[in-house]
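This is the structure I want to talk about, given as structure tokens.
As you look at this complex, bear in mind that one protein chain is not there, while each of the others sits in place.
We call the chains A, B and C, going by the order they appear; numbering starts again at 1 in every chain.
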Amino acid sequence: MERKDIRRIAVFTSGGDAPGMNAALRAVVRTAAWNKLHVYGIERGYEGMIDGHFKRLERRDVANIIQRGGTVLRTARSMRFMTPEGRAMAADHLRAYDIDACIAIGGNGTFTGAKIFSEEHGIPFIGVPGTIDNDLYGTDYTIGFDTAVNTAIEAVDKIRDTADSHNRLFFVEVMGRHSGYIALYTAIGSGASSVLIPEAETDLEELKAVFRKNKARGKLFSVVIVAEGHPMGGAAGIAAQIKDELASMEPKVTVIGHMQRGGAPTAADRMLASRLGHAAVNRLLLGEENVAVGVISNEVETTSFDDAIHKEKKPKSSLIEMASILSI
Amino acid sequence: MERKDIRRIAVFTSGGDAPGMNAALRAVVRTAAWNKLHVYGIERGYEGMIDGHFKRLERRDVANIIQRGGTVLRTARSMRFMTPEGRAMAADHLRAYDIDACIAIGGNGTFTGAKIFSEEHGIPFIGVPGTIDNDLYGTDYTIGFDTAVNTAIEAVDKIRDTADSHNRLFFVEVMGRHSGYIALYTAIGSGASSVLIPEAETDLEELKAVFRKNKARGKLFSVVIVAEGHPMGGAAGIAAQIKDELASMEPKVTVIGHMQRGGAPTAADRMLASRLGHAAVNRLLLGEENVAVGVISNEVETTSFDDAIHKEKKPKSSLIEMASILSI
Amino acid sequence: MERKDIRRIAVFTSGGDAPGMNAALRAVVRTAAWNKLHVYGIERGYEGMIDGHFKRLERRDVANIIQRGGTVLRTARSMRFMTPEGRAMAADHLRAYDIDACIAIGGNGTFTGAKIFSEEHGIPFIGVPGTIDNDLYGTDYTIGFDTAVNTAIEAVDKIRDTADSHNRLFFVEVMGRHSGYIALYTAIGSGASSVLIPEAETDLEELKAVFRKNKARGKLFSVVIVAEGHPMGGAAGIAAQIKDELASMEPKVTVIGHMQRGGAPTAADRMLASRLGHAAVNRLLLGEENVAVGVISNEVETTSFDDAIHKEKKPKSSLIEMASILSI
Partner (left out) sequence: MERKDIRRIAVFTSGGDAPGMNAALRAVVRTAAWNKLHVYGIERGYEGMIDGHFKRLERRDVANIIQRGGTVLRTARSMRFMTPEGRAMAADHLRAYDIDACIAIGGNGTFTGAKIFSEEHGIPFIGVPGTIDNDLYGTDYTIGFDTAVNTAIEAVDKIRDTADSHNRLFFVEVMGRHSGYIALYTAIGSGASSVLIPEAETDLEELKAVFRKNKARGKLFSVVIVAEGHPMGGAAGIAAQIKDELASMEPKVTVIGHMQRGGAPTAADRMLASRLGHAAVNRLLLGEENVAVGVISNEVETTSFDDAIHKEKKPKSSLIEMASILSI
């Protein structure tokens, strides 16, 4: 069956917000306008699709948003979209607006919804990977990851000032519910003493040995980066388990938290978002569908939703090893 | 009794570190050098005084530190200095180095130590108020407060991006163990919905009413700033107490934490620290002693250690009222 | 003559934009709403007043702007308002909207326009001092000054990194067409070697002597801060006049420029703007008019437009002297 010409598209952001989503939206709208497409923005992701919250977006509507954190379309997690009834309502709205295809900016859950919906209702989707966690297969980096890492590193730089003044040990928890990407990059970038992530075995005896050695060598402070999703219970869990060892170092636990999701996107995130938003429209016009765009080895590539959703992406083991060598 | 000529002074930082302490140290050293005094820096506050960790500081030794967070002299809290024996050892070292007077950069505990020591051993002290909490009588602002507030506000600005994208409620805890200054200034500066501080009654029923009203009005997110020392148990304590009311808003608790102590000092903190470090030396040379310098109504003033230690400083009630009016 | 009850007010920003203007606008609108006043925002200052660009502003219209640089009402310099005809058109519009009083956020030119207009047309004005230059009498600091100084200092901190790596001399020009405030505060805050401002005599021979002495002492780089309005022609002018002396130091000239006008306002500017916007409405309701609000010695005060416009405010000579002592 031949595909309908693409004349009208919808775009939305969904799932957890990530800095750079606005830059991606801008690129979608402007590339679409350049190609004479009509664009509708859907508010609050699948929720707005179900409720019919659509608005026409023209070039000037996305002026002056490239530098803004969050997403001007707002975002949500939608329970209703997990039901056939919810999806049917969403499909009705898309048909009412005569939408030929959708561009979905989000993460794993967003792509899963898109795949199921597209199979049920025959509307083509392109996914744009927007999530700070970087745990999506099909792209070297996801939109928002570079900003989140920079935010975490700036926080650790500040904590280091006070750790350095005081002879202290800090356990700093960064985001990443299932993934150690943010933690690993933050640890390398901040020169942390150790990094504890789900993807690598954590040996508490070894960690204690490091502290003892550092102390013996006169190292005056240590910062340990812990991924939120560490199976021992995040930073608080780890600190609790080796408390006795650490008594003399006044260990402190800091959770950097939600500020990692916000802030003006970095240069790299603005560039990545611009490239991917631009590519999403171009790939759609070239006939691709139900794929996610990504940048792999500096080139734009596409990956089937199936692979993007199910294949695993993990930090390179060479980086984990390097982190350990450089921390000493 | 006539006071000895001041020819050799010692300077140190003590207690919690605060951004701008290095700028104050630089001002002390350079103003002293200008006046042909010899300056010794003592490492780790009273601990270093007891252990004899003194080093000669000349003009060039404090080059390129004005912008650095933390304190290059490092800091500590000293249990030994609370004993007569500890103070006697410290006095021996000061006499061995032939120190005529000391300049102590720190907070309430630092000044208390200075006062007791000076009364016991007859060595004049000048205090320079360095603490992020701003809860010291005798100066409108303490060194580090402006930086801490800016750090907290930048964090809230980022959290606001994500709150705004998601329709969420955030409880953000800022530093201030006994004081709501950082919380109040952060709330006004970040446009928070509410601020909960030890200095003002907290009425949880009223707070819930605000949330209900905001929701009815379609206000899409709220940020509540809570002082660490709030008697209901900080942000986590407050959030727990009104959890049921908030279920539909997905309340999140964020503790900004120790990053508020670090970072490059702001312009205002560098200026304040420069003025106070400069004034500390000048006042010493004019014959003052056992006073803290401060800036009150834009002028440098001195306050007796007794008043600085015992009198209370509280946020203006007019600011608390204004915060409430502007948040609506 | 008794004054009309104040029920409807207009607010606008005019002249050069300054960070914090949005925070002041927010405070005006919310304080007015609290007092049951109706508020109209005028776009592009006196230009919009002449052209009738008014819009109703309610509490929620100023949500989420406290952190934004620039001014959402936009600003302009108006030639037409300098003519009686232009002002008559403006007055017609104010009367058409039944405006009882105006709040003008801007600098010297803005206040001058307000004073003339008010005398001609009998509509009360309150001025709110918004200008990065800090050269307005009647307030210790103007809205935007603290942000501009922080921006300049952050720029110098970065330049210092490279100067320090390379053994270089930098002439850095900061804003201030008639005033050395930004230059002086930037110099003290960045630890510059020298500062050249209109308010103090510049002796080039002395400056050369400083360079020679620094070189002899092994000081490896120097940063000289120059006010834009320095009578010898700003940074470029000064550098040209002592070029020969400096050949071996590879002198560089940097003009920080318009970025000093932008950026998210600092904590201090948000606080000052909130206090002054809030006070402007309160003072109006208390019957004051044709005055500028300001913060003097930490208290809100008002100053007649006449004094605000004509009296001179200058950096304290004690700060100029201190800058010189600390730079060595």
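Basically, a residue touches a chain if its C-beta (ideal position, glycine included) is under 8 Å from a C-beta of that chain, and two chains touch if they have at least 3 such contacts.
Bear in mind the structure is a predicted one, so any value in this text is a computation, not a measurement.
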| said: I'd like to know which visible chains would be in contact with the absent chain if the whole complex were considered. | reply: A, C
| query | Among the options C:G69, C:G86 or C:G127, which residue touches the chain absent from this view? | reply | C:G69
| request: Identify the residue among A:H93, A:K115 or A:R160 that touches the chain left out of the display. | output: A:R160
| note | Touching the hidden chain, out of A:I116, A:L246 or A:A268, is A:A268
| request: Specify the residue from the set A:D140, A:E199, A:E245 or A:E288 that touches the hidden chain. | output: A:D140
| query | Taking the entire complex into account, which one of C:G262, C:G277, C:G294 or C:P315 touches the absent chain? | reply | C:G262
| task | May I ask you to list the residues on subunit A that touch the chain which is not drawn? | result | 26-27, 30-31, 33-34, 59-60, 63-64, 66-67, 140, 146, 149-150, 153-154, 157, 160, 164, 185-186, 188-191, 217, 219, 264, 266-268, 270-271, 274-275, 278, 297-298, 319, 322, 325-326, 328
| task | List the residues of subunit C that touch the chain left out of this view. | result | 13, 17, 19, 68-71, 74-76, 151, 155, 157-167, 170, 252, 254-263
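Rule of thumb we're sticking to: only the chains that are shown with their structure count from here on.
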| request: Treating touching as the only link between chains, describe the layout with one word: line, ring, star, complete or other. | output: line
| query | Quick one: which chain's Cα centre is the longest way from subunit B's? | reply | A
| note | Chain centres from averaged Cα atoms put subunit A and subunit C apart, in whole Å, by 40
| said: On a C-alpha centroid basis, what's the spacing between subunit A and subunit B, in Å? | reply: 36
| query | Residues of subunit C touching 2+ other chains? | reply | none
